[in-house]
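Every protein chain of the complex appears in place save one, which is left out.
Then we have chain A:
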Amino acid sequence: YAPSWGESALVLCVDVGFSMSNSGPGQEPPFEQAKKVIQKFVKRQVFAENKDELGLVLFGSDATKNNLAKDGQYQNIYVHRNLMIPDFGLLEEIQNDIHPGGQQGDWLDALVVCMDLLQNETLGKKYDRLNIAVLTDLDSPVSPDQLDIITGNLKRAGITLQFFLPFPMDTDEAGGGDVGGSGPPHGGKGLSREQQQGLDLVKQVMMSLDEEDGLDEVQTFSDAIEKLSVFKHVEKRPMAWPCTLTIGSCLTIKIVGYKAVCEERPRKSWSVVDAQTHQKEDVKRDVVYCVDDDEETEVPKDDTIQGFRYGSDIVPFSKVDQEQMKYKTDGKSFAVLGFAKQSLVVHHFMGNQILKVFAPKDDEHAGVALSALIRALDELKMVAVVRYVYARNGNPQVGAAFPCIKEKYECLMYVQLPFMEDLRQYTFPSLENNKKYTPSENQLSVVDSLIDSMMLVEENEDGEKKDLFKVNHIPNPQYQRLFQCLHHRALNPSAPLPPVEPWLITALQRPQAVAARSRAPLENMKKLFPLKEVVKKKELKTSKELFGKGDVYRTAVWKQVGLQNSCLEKGRSTEQLFRKGKVYRTVVWKQGGLQNNCLETGRSTEQLFGNREVYRTAVWKQGGLQNSCLETGRSTEQLFRKGKVYRTAVWKQGGLQNSCLETGRSTEQLFRKGKVYRTPVWKQGGLQNSCLETGRSTEQLFGNREVYRTAVWKQGGLQNSGLVTGRTGFQILNIIVTSLSHIINAILRD
């Protein structure tokens, strides 16, 4: 399928005659295969939302419906659908309404009906392509006397033809031949006389339409199914970016740039709809701004301005001022700054696209000039370093234009290079110069054998290289899966989503041959390289338990014992949910911090007001004592609705005397409905004298309606190498059944 960006009209001409239902034992009848082909094809057209029009004509059907049917001619040909943009209705009809017929249809007659349909329906409109695809087993008698007229008409109308057959074209004519892997049709009987005659006619027609490549348009059902399994994005017409390449002030070359590589994203995004009505209009997003006071007073958007942090200050900087003072560029640019060695440039590529730069199509002088530059760079192994600006007031880039010389064309390939600010000059500990990590000769040779066994590029006996795993031939699995699920959901609204298609899973895996070859070297590697998973000193695992279906209540249990100098701290976190009214009151907690009369208290409050969640976040503070230590901790939480992702709390804690610092972070995400639950792992820096504390924060998921509560907790750290924490936790199931419940109740009554 050559890329064509205009609209086209296509008629699917499907044989439903009785022979299509014949098949050998264990074989899928040609009718079912043909149905799959058209299903896949229509599905692809529907999701691509291209504007190609599609008609569907059945032949061999019991019923007859077409414009030419009279006087017993053109019988058993049924125009199921005139030219229309395919929709889910058509998909459903194919799935439910198309059944094998009991007649035989003349496929040449059907072809004439299709031509008539195409010509009538496209009258006065412009199409880039008119096409008829015939799906048949050719196993019916035809009257070939009109053949020349038919091909003549096809040519005149510019209609192209495609044939899809249950057997390959080179199937042995004598019958009984078992040529090729696909096997003979009809239970090994070989082709019938009609089929042989039909095949000859097909060849004749196709050759007369296109002498050279005509036969390429005759394919088997299985080939077609395989090809059509891949959802294809509609090819976008590449956007030309005309510009001039400049070298200094007087040398200019006219150029046109095109995006050649760029992450393709689906054109449609998900919209939020009401769960009951499925109406997008029923849901409105509302953004409010509020001052950070106790009342959280809302202020109108117009009363806000932008500011930026400048050290400890925030500097107001209005959008208007920003616009006025910002760096401006005065138009598109592709200006050479200089030329540099290719080897100096290849380390970091930035940006998310590759641009191919050509001379304009009709400008041979520019072509020659650009060709001189491309070839000069290629021979010198150099690149042009250029300033690239897409359009007026676009951000400037510095990038490299590499020479690219292919058999059919030459061009410059532009890629963005980093700015100083983009680079993070990290250093990493040496590996090869570290005796601990130096591999032995034995180890190196087993790695070699692994590499040998897992080479994906092989040379066959003709010296031709074959790549077993070409990523650029794999369709993006994300979209294959998305469309598979969309299709499934569209036709089966209440069924759960299907599993990933097997072909896709296979396509993403190590090729079988490679997997088999690598087995032995991998076993050797296992022996020579001892790998041991480190048992985490701090248990970062979170326990989660989900009880029951409805009001699930999960409680945090946490415990921590960090000792040294017999210090002990206890902390408790309690939470309660009063359901029904969905009022939500949380968290009271207290922490005794002992040793040397230290006491720390912290409080985190969250409230849910009204019917549904006004969400108030906890701010809390903690007094830390002894020697004028103060600790503050804050927990911020934000609820990003849309994705319902829940992001919580980064919090930090002031540390103690003598440059102790503790930091803790808790991240949490709630993946809803599926009650998938991700819990925070957090860590806390340790204190002086290599003390380390770890803690866990827990969250709970309440029932269907998911009120969400987060635990915030805190830990005190103490003076002079004393540090300790201990914590006990408890669980509450459903109703308050905890050892502390009376305390909470008392507080709640307030």
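Criterion: contacts are C-beta pairs under 8 Å (C-beta built on N, C-alpha and C of every residue); 3 or more make two chains touch, one makes a residue touch a chain; residues count from 1.
Note that in this section contacts and distances are computed from a predicted model.
You can't see one chain of this complex, but its UniProt record names it "DNA helicase", from the set "DNA helicase", "Presenilin", "HBA2 protein" or "Aspartate aminotransferase".
Within the set A:Asn96, A:Ser143 or A:Ser249, the residue that contacts the chain not displayed is A:Ser249. In the complete complex, the hidden chain is touched by one of A:Pro25, A:Gly311, A:Gly463 or A:Pro502, namely A:Gly311.
From the set A:Leu56, A:Val134 or A:Leu417, the residue in touch with the chain omitted from the display is A:Leu417, counting the whole complex.
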